[in-house]
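Only one protein chain is missing from this complex, and each of the others stays in its spot.
Presenting subunit A:
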Amino acid sequence: MQAFTKLTGIAAPLPKANVDTDQIIPARFLKSISRTGFGKNLFANFRYREDGSENPDFVLNQEPYRKAEILIAFENFGCGSSREHAPWALLDFGIRCVIAPDFADIFHNNSFKNGVLPVRLPREVCEQLMEDARMGGNARLTVDLEREVVVRPNGEEIPFKIDPLRRHLLLNGLDDIGQTLQHASAIDAYEAKRKASQPWLAGG
């Protein structure tokens, strides 16, 4: 996983609540067996018209947002299906950070595991950032995970909080399987105990 430390880039405004994972990447594009290549179908139902041509009204089809690295949205971002293809599609498009008032649980989890940083900030702050984002290329935002601040184009710093373990893994680009396997003996001990107390689970 690619580490996330500090990112300065163009932020795309997506002033919508309840952006679900079916919108982020519709089910018909989930058939790939790799983790890459989903970026072209990110938000496909908004980005393309029925005949397959680009919809010029959608933010990610406009300059400079084609190169957006940050996305600003409203409440309950990432609700719906558990598909990890959602952060994969964001990442593959180039978006490494989503800022919203809150996130659906599974999406929130999945993002961290793929080096996409979900930042929770109050609605009023998201509205301000949305305005910043509308200014396009002249208004880059900085997201600094080390210091846990978002820096607005006017230099104002907005603090945010990330769970310490997740922050550590993300800053260092660590895989949590490796981390967990350090506890292998505790898992062995748990399994031995469980076999004795719940023998009906032993076979499966």
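Everything that follows uses one rule, which is that a residue touches a chain if its C-beta (ideal position, glycine included) is under 8 Å from a C-beta of that chain, and two chains touch if they have at least 3 such contacts; residues count from 1.
Note that in this section contacts and distances are computed from a predicted model.
> One chain of this complex is not shown here; going by its UniProt record, which of these names is it: "FAD-dependent oxidoreductase", "3-isopropylmalate dehydratase large subunit", "ABC transporter permease" or "Carbon monoxide dehydrogenase, medium subunit"?
For the chain not displayed, UniProt's protein name is "3-isopropylmalate dehydratase large subunit".
> Out of A:8, A:32 or A:172, which is the one that touches the chain we can't see?
A:32
> Given that one chain is not shown, which residue among A:6, A:40 or A:183 touches it?
A:183
> List the residues of subunit A that touch the chain left out of this view.
Residues 15-18, 20, 22-23, 26-28, 30-35, 45, 50, 74-76, 79-84, 87, 102, 104-106, 109-110, 113-114, 163-165, 176-177, 179-181, 183-184, 186-187, 190-191, 194, 198-201, 203-204 of subunit A touch the chain that is not shown.
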